[in-house]
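The structure that follows is given in the form of structure tokens.
Rest of the complex left out; these chains stay put.
Order as written gives the chain letters A and B; numbering starts at 1 within each chain.
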Amino acid sequence: MDALLYWVGMSAVAVNALTGVLDSGRKQMDLIGALLVAVATALGGGTVRDLLLDRNVFWVVDQTYLMAALGTGLVAFFVVRSFSLPPRLFLIPDAIGLALFTIIGTQIALQWNTPWLAASLMGVITGVVGGVLRDILCNDVPSIFLKGELYATAAWLGALALIGLQEIGVTPVNAAWAAMGIVLVLRLLALRFSLTLPALGQAR
Amino acid sequence: MDALLYWVGMSAVAVNALTGVLDSGRKQMDLIGALLVAVATALGGGTVRDLLLDRNVFWVVDQTYLMAALGTGLVAFFVVRSFSLPPRLFLIPDAIGLALFTIIGTQIALQWNTPWLAASLMGVITGVVGGVLRDILCNDVPSIFLKGELYATAAWLGALALIGLQEIGVTPVNAAWAAMGIVLVLRLLALRFSLTLPALGQAR
């Protein structure tokens, strides 16, 4: 289980690094700029979680994560330069990355004896802060907050489901699968059918 | 005294959550986006202070703060959607929140044996970082830095007054009242009379 989580986390890091490179392409960044945005996107969420929980930061302890982010970013940089890829191609890996990070983040917070609501927020933070950092570094309004994405929403519901299922006696592994399914399905349904939550459109 | 500070802190959290929701309304955020901006606005300053002082982060230890931020944000979201409220209505609660956070942050830093100038900056950070995060997440230039607000200025003078008064023998409670008055009066005078500090208008 721990080995599975490890490789799952590594894959999520790689996927997020990829989205960082894709986004930096719109801002005329050079190779090192794009790699640093990739690293911030891939490792940002887990880093903030570790700081908030006062854990040792995961990629300082085990720099394999850093290597995965840099390696993926490097390959992605040259692929993106050479081929024109449809942006929609990455929405499914991105949704998988969101689901993985959210579940891992919530589970780590629970192991660290964080109270339930704060633990669910740690899951959301692990899942979305990387993307928020990417958008801030590229000087955009963070897209996860915008209407019609259900990005943070899917993460939060998944995190709460993970906690609730374990509370009523479901095993951690089964709860993790169910919660990951919830995040993925919600996110993909939102993309497919343009689901929206109420928004503050015309306020003011 | 400690119980008083606790409830005072809780109220400041609620007020800041409110301003977060108001601001997110200008950016087409959905419910969860607005709630996350509310949480960042309400808890951001104290979180950065706790990280810098290497304390346990206050809302991870006691998630009542998180509940207060989310609850206020939720109510504010639906009120703002239903009624058109004049933005100026919130300037006074906002000034009270600034004063409370600044005093609490400075006092905690002093208890943590932080040297005086760094402690005063911890007060400013506790008071203003939430608003800075809110403005960054909404992709604005942080308003506290702009000319003609005296926002950070009021906080800093209040924090320095709190430290100075205790240094010359005033009791912590009396010093806190005086410092809070200084923050409030300066901020409200600035709003009323458009007070300004020298600014770097045309440089470059």
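Following the convention adopted for this analysis, contacts are C-beta pairs under 8 Å (C-beta built on N, C-alpha and C of every residue); 3 or more make two chains touch, one makes a residue touch a chain.
What you are looking at is a predicted structure, and each value in this text was computed from that prediction instead of being measured.
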Whole complex: how many copies, 2 being shown? 3
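Methods note: only the chains that are shown with their structure count from here on.
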Expressed in ° and rounded to a multiple of 5, what is the rotation angle of the C-alpha superposition of chain A on chain B? 120
Chain centres from averaged Cα atoms put chain A and chain B apart, in whole Å, by 29
Where on chain B does chain A make contact in their complex? 21-22, 24-34, 36-37, 39, 47, 51, 54, 56-57, 59-60, 63, 66-67, 70, 77, 80-81, 84, 87, 136-139
Seen from chain A, its contact residues with chain B in the complex are 51-54, 114-118, 121, 124, 132, 136, 139-142, 144-150, 152-153, 156, 196-201, 203-204
